[in-house]
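Working notes, beginning with the structure itself.
Note that one protein chain is taken out, while the other chains of the complex remain in position.
Chain lettering (A and B) follows the sequence in which the chains are written, and residue indices restart at 1 in each chain.
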Amino acid sequence: MTELVKTLCMLDGVSGFEDRVRDFIREQAEPFADSVREDAMGSLIVFKRGARRTGDRLLLAAHMDEVGLIVTEVTDEGYLRFRFVGGVDRRVAIGKPVLVGPEHIPGVIGMKAVHLVKAAERSSVPRVDELYIDIGAPSGEAARARVPLGSYAVFSGGCVEFGSGLLKAKALDDRIGCAVLLTLLKEPLPLDCTFAFTVQEEVGTRGAFGAAFSVTPQVALVLEGTTAADCATVPAHKRVCAPGKGPVIPFMDGGTVYDRGLYETLTGLCRTHGIPWQTKEYVSGGTDARTIQRTKAGVRAAGISAAVRYLHSPSSVADVGDLEPMLRLTRLFLNAMAGELEEDGYGAV
Amino acid sequence: MDLFETLKRLSELPAPSGSEEAAARAACALMAPLVDRVSIDRLGNAVGERDCGKPGAPRLLLDAHLDEIGFVVTGVEEGYLRFQTIGGVDARVLPGREMTLLTDPPLFGVVAALPPHLQTAEEMEKTIPLDQLRIDIGMDQERAAAAVPVGTRAVYRAECFRLGEDQVCGKALDDRACVTALLRTLELLKDVELDVDLTVLCSTFEETGGAGAATGAFAARPDLCVAVDVTHGRTPDGPKSGTFPLGSGPAVGVGPNMTRWVSRKLEETARREGIPVSLEVMPGDSGTNAWVLQISREGVATGLLSLPLKYMHTPVEVVQLSDLEGLARLLAAFIADLGKGGAL
Partner (left out) sequence: MELFETLKLLTEAHGVSGREAGVRAVLLERVRGLCDEHTVDVMGDLICHRKGPGPRVMLSAPMDTAGVVISHIQPDGYLRFAAVGGLAARQLAGRTVRLANGMTGLIAVTPDKAGEDFTVSNLYLDVGAGGRGEAEHLVALGDTAAFHVPAEERWGRVLASGLSSRAPCAALLTAMEELSDSPNDLYFVFTAQSRTGLRGVKTAAYAVDPDYAVVVDATAADDVPEADHRGSCVLGAGAAVKVMDGAVICHPRAIALLDGLAARRGIPAQREVYKAGRSDAGAVYTTRVGVLTGGVSVPVRHLNNPAELVQLSDLRACADLIKAFAESELENV
């Protein structure tokens, strides 16, 4: 699965521009799926029959999009003004290389040299409207010809495996979730499953609204990448979770109080089957679960996340060793749901 | 249709969010000759529908909002009215401002302001916070308390007038100018055969979060939405980035809130028709009804057209009629071309 995660991370998928990720997943999923559709928002909804005919009752969700940049203006000198799409800390963006648009035009987020910065400015972070992407264009005209307004840009840089089993890549949030779902999709399933690969999670869990509304499941499991802050400078109670300690099963985050029964099902499965696990020991962030849970008359929502360091930066870091347990736990969860959810004889094909 | 007269008629009506009835009735009256049906729904939206008569035709929803920012009375103190705001009011423009209180009959009021003689130079450098402002209706405590119950709404008292050659100044041009543009669009399409069913949603509650658009879209079940709202016109004191000179035409919204093919088709239509447009790139929430329309039900393909407007949320908002006409022509051409061959 590590290779699949790497492949997925290298694809562009800034919120609203998930085409590359969607195309890849569609191509991989189609031979194994009973139905595949793209909804009006761009989410990919895949249905696959399992041993028990539970129809639409179980939804598995992961988001395809990643944080990035969008070009808002081209200056007369040929520089690109931009805004961040999703939550990016400006401090991790300054001076980073980016790739602009589907043609991957190389660029760099420029800033004046430290020598030219007044002493008082050094301790403050430039505002986003002071930043720009430099693509080496000789003029505004030349830049405009290559980069239409509204083009996206992604952080560049490849995947690196380093240290004791760690993987650095962009977009681990949430290509790890996509990889888990895609792997499951290729296996025989114990019950009917609808897989939602959602769009625009990073700009307000936007794709999840339509996906959950159209599927209307009874139970939803959201596969995510979540903030690990296990750094030496952070006190223990603010470390949230840590790569290498197994899947994260949250009881609560900033957007959702997860279904208590499902939380106990998941943690119980870990205990019974000897899977290492952790919970989120700091309440922050949010996932598609917040939207899915409150769809229509309500959906029981659970989450399994991979602990990812430096989330929303060009270099996020996960532990490869967490991937298998995450997949294993998800499989066990499907088995548990197969024993719990009713059959209905007809489904969502 | 006389654009100025229609805009004047609509914008001078009082319709703060949640009390849009007067504007909704006027919008229905103006839409009635141009559509098959008009109605006012539960949340006060004025809804016009035009059927194309083709079975299974996709439905396009056009949205512009009726409501304006306003005020609500929270108490009476020595005859002066305490108040809170409805929507994003700029407290800087309030002192000395004339108001219309929406009692029956309406009352005149003015926001109390101390003369400069009684204030220090330092005090005059500061914006007076809202909770220190009062509306004077010229009554003593007893009469005021009887005439103006808690909960009474108020709006700016302002006339709509021409400014220069082609510009118009008034209150609530955000977003009645766009309601006017939708009426003009319907007029342009009057004798044009369409392949889509139309819902024109003159929506309520936009300034307080978009409840009218959310419920209106849920009821209409559109396949495609275009929200029409205002964006910032360029002024000498404002930024160059993200503002649009009056006269430069409508702005086509681009970004995650807008479906890419819709943005592209709007831009291409403008080019084909020779209508000047700008692109307005937004990284997330567009701050318009497009934000709630896009996530209605199963999700809806969504576009956004914006009309440049100066001095937003003041009683002296300014728009240019040529931009309004350009927006209507663009939208009409876009709609006439939609659904050819059955699909969007």
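Methods note: a residue touches a chain if its C-beta (ideal position, glycine included) is under 8 Å from a C-beta of that chain, and two chains touch if they have at least 3 such contacts.
Model, not experiment: these values are computed from the prediction.
**Q** Given the contact definition stated above, which residue among B:3, B:214, B:227 or B:309 touches the chain not shown here?
**A** B:214
**Q** Write down which of A:90, A:245 or A:300 is the residue touching the left-out chain.
**A** A:300
**Q** Consider the whole complex, including the chain that is not shown, and state which of A:35, A:75, A:279 or A:335 touches that chain.
**A** A:279
**Q** Could I get the residues of chain B that touch the absent chain, sorted low to high?
**A** Chain B touches the missing chain through residues 17-19, 21, 41-43, 72-75, 77, 82, 84-86, 131, 149-151, 205, 208, 211, 214-216, 218-219.
**Q** Mind pulling the chain A residues that touch the left-out chain?
**A** Touching the missing chain: residues 236-238, 251-252, 257, 259, 263, 279-283, 293-300.
Simple rule for what comes next: only the chains that are shown with their structure count from here on.
**Q** Taking the mean of the CA coordinates per chain, how far is chain A from chain B in Å?
**A** Distance between chain centres: 36 Å.
**Q** Which stretch or stretches of chain A touch chain B in the complex?
**A** 15-16, 39-41, 43, 70-73, 81, 83-86, 129, 149-150, 200, 203-204, 206-207, 209-211, 213-214
**Q** Tell me, which parts of chain B touch chain A in their complex?
**A** Per the stated touch rule, the residues are 223, 239, 241-242, 254-257, 259-260, 263, 279, 281-285, 294-295, 297-301.
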